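Now for subunit A:
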Amino acid sequence: MINNFNNLISGGVILKLQLIINGLIYGIIVAVSTMGLTITTKILNFFNFAHGTIMTLCAFLVFSFNVGLNLPIIVSVLLAIPLSVIVALCIDSIIYVKMRKAASVALLMTSIGVTFAMRSLIKVIYGGGVKFYDVRISKGINILGINITSQQILIIILSIIAMYLVHLFMSKTKIGKSMRAVSGNPVLGEVTGINPELIYKWAWGLGTTLAALGGFFLALDTRLVPTMGWNILIPIFVAMVIGGIGSIYGAVIGGLIVGFAMEIAAGFIPATYKLGVAFIIMIVVLLWKPMGLFEEKK
Partner candidate 1 sequence: MGLLSFVIFFLTLVAIYAILSIGININWGGTGLFNVSIHGMMLIGAYTSAILTTQPTGTRFGGFGLPFIVGILGAMIVTGIVSLCLLPFAYRLKDLNYFALGCLGFAEIMRLIAVQEDGLTQGPMGIGMIPQPLRNLIASRFLYDILYLIIVIVILIIVYFLVEKIIKTPWGRVLRSIREDEKVSRSLGKNVFGYKIQSIVIASMVFGLGGALLAHLYTYITPNNFEPIYTFIIWIMMITGGIGNNLGMIVGAAIIRLAWEGTIIAVDYLPPVLATRMGDIRLFVIGVVLIIVMLWSPSGIFPENKRVSRFLKISNYDINKSANVRRDLNERDSS
Partner candidate 2 sequence: MSETVLEAKNIKKYFGGIKAVDGVSLAINDGDITGLIGPNGAGKTTFFKCLTGFEKIDKGKVWLKGKRIDGLPPYKIFHKGLSRTFQITKQLEKMTVLENLMLACKGQLGETVWNNLLIPTKVKKQEHKFQEEAIKLLKLVELENMWDELAASLSGGQKRMLEFVRTEIAEPEVILLDEPSSGVNPGLKESLSNYIKKFNREDNQTFLVIGHDMNFIMNLCDPIYVMNQGKILMKGTPGEVQNNEDVLDIYLGR
């Protein structure tokens, strides 16, 4: 620990700024994923534990197309995302649709079952080792000794575009507006003539797409392991707590905050405790402003 500190002082400003870049990347990835989870949580009324596993699933699907079938990475992604959405919709149609009226705890428990089943399936099929995509790691830009690869720049740009598109969808389209109306109040939705099942399916679609993107970005920026979805789950939950459960935009900001905090802290404390940072943030927020930093405006 003392070593790190010394390094930081001697590394000086450059090291600090690198941490900020790392924080930005990780934060954006968490933000995208959290936005997806917030959508499904709000509209379907339960915490989908399997969200992280869907992220892992998409990342591995991209791997199959990219390394297994030797397709270019872009094609792989364009194939993997719809496939992940189909999987999510199937799971909903087989399992969750029977539990529309269930208590959120029961749904949570069920999603835990889905998590374990999916995660182990992935592990059985792909094996437990670390994998990488077949992609050239370009040198990217190097300003003042701070590195940022072109992939990372792409991740940031695409994430922002994706989140903005979803935002447009939610606020401008008829379905999007219905989703916001129905969230947390399905009876109201039915009374006003909206088909709730359609809304739910759209929620899964949007949420899973964002999750899939997040998963791919995470694997692209770091590496591919079967437990990556699980590992990012706690930062995502913390982001939701920070943003206030139910606030989609708060979740995005929450994601950035958590990502930044974790990466910057990693420069000071043993890497193992990175997760602890997220946890401490959650405690602080829960005790200080339990409804999250951003109240959802109706």
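Assume contacts are C-beta pairs under 8 Å (C-beta built on N, C-alpha and C of every residue); 3 or more make two chains touch, one makes a residue touch a chain; residues count from 1.
Picked so that all candidates are chains of the complex that A comes from, given by their letters.
Model, not experiment: these values are computed from the prediction.
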Seminar exercise, completed: This complex places subunit A in touch with one candidate of 1 or 2, number 1
Problem set entry | Residues on subunit A engaged by candidate 1 in the complex (per definition of touch) | 47, 95, 98-99, 101-106, 108-110, 112-121, 123-124, 234, 237-238, 241, 245, 270, 272-273, 275-276, 278-279, 282-283, 286-287, 290
